[in-house]
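A single protein chain has been removed from this complex, and every other one stays in its place.
The block that comes next holds chain A.
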Amino acid sequence: MDFDLTEEQRLLKDSVDRLLADAYGFDARKRIVASEGGVSPAVWAQFAELGLLGLPFSEEQGGFGGGPVETMLVMEAFGRALVVEPYLATVILGGGLIRHAGSAAQQAAILPAVAAGERRLAFAHAERQARYDLFDVATTARPDGEGWVLDGQKGLVLHGDGADTLIVSARTAGATRDLTGLGLFLVDASAPGVSRRGYPTQDGQRAAEVTLTGVRVGPDAVLGDPKGALPAIERVVDEAIAALCAEAVGAMEASLQSTVEYLKTRQQFGTPIGAFQVLQHRSAEMVVALEQARSMAMLAAMMATAPDARERRAAVSGAKAQIGRSARFIGQQSVQLHGGVGVTMEYQIGHYFKRLTMIDTLFGDADHHLGLTADAGGLINS
């Protein structure tokens, strides 16, 4: 058992923190969010230069062979700075699907370009009727000669509007809620039949509604087994959840820190309001919620790459449930303790609250994952 960072990990953390301190202050972030496209090509290029965009890829894949701890460190830093760039969409989700399901040729064609910052990916998966069920897919892929024809609609494609390549899940067999019969397809975002409606999300990020109408792809567009993609999807989503847990910890940490500073400076009744015990106790409860969340984010990071899928999924669900509860508490109380300014756009604290709230809904909220944890028989066994 060991909670220390290696020298390389410390360096990574420091350089990401430095980059964000320089390029991603709250005002800079505001400008990025308000810009055309809603992300920063300049920052993306800096990420590429620092090696972040190929961080989890192996060296043969054009990356740096980073593990879950490296991803955790980067995501925590992104959480603290409220980064809106498509890192999760491109590197963790898109890159993860190609790493785990793609052939050597597909990996060689795509991953180095991702690592260089030249190609953006998005995972077109979630559909209106599915809620949080990963297997629930109505979009179809019909064989067409050697290739396939895709039809369907994906409502919540994270950073789908800025992506060059979409990775689309589609049903090659069976009914909408079957566990088998799912395939993954590489689709050029500008291919005929693909229409995208980009939109901003509540937390200042971007997403798109993607409609696929008779979209033709060749046989080389299939990622892995066209009838058995669910295990790969579950695995990559677990990695994404672990990354989101780390991001949430970073955001909760910054949110609490900002709140405590406010309590020390805001004066009422002739004294800093942090002198009041009711607010001190609330802050202490936020510390407890944060530390519990941090522990579970570590568990998620460690378990996201575990070989046993059942064990992995129980741990990741447990972590997401904890993060959801802690994030809701810390987010709401941070706003409450800031008083009126907490509900203004101008102040940063409300933006942490919004990001934390949206993280809870991504890939299953606390209630959903509590149910999955319970169905898996809980976390305290052996």
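In the analysis below, contacts are C-beta pairs under 8 Å (C-beta built on N, C-alpha and C of every residue); 3 or more make two chains touch, one makes a residue touch a chain; residues count from 1.
The rule is simple: contacts and distances are computed from a predicted model.
Peer 1: Absent chain per UniProt: "KipI family sensor histidine kinase inhibitor", "ABC transporter permease", "Pimeloyl-CoA dehydrogenase large subunit" or "ATPase component"?
Peer 2: Spelling it out: the chain absent from the display is recorded in UniProt as "Pimeloyl-CoA dehydrogenase large subunit".
Peer 1: Would you indicate which residue among A:A130, A:V237 or A:A321 is in contact with the undisplayed chain?
Peer 2: A:A321
Peer 1: Any idea which of A:S15, A:T201 or A:Q280 touches the chain not displayed?
Peer 2: Reading the full complex, the residue touching the unseen chain is A:Q280.
Peer 1: Of the residues listed, A:V260, A:V335 or A:L362, which one is in contact with the missing chain?
Peer 2: A:V260
Peer 1: Name every residue on chain A in touch with the hidden partner chain.
Peer 2: Counting only chain A, the missing chain is touched by 1-5, 9, 69, 260, 263-264, 274-275, 277, 279-281, 283-285, 287-288, 291-296, 298-299, 302, 318, 321-322, 370-371, 373-375, 378-380.
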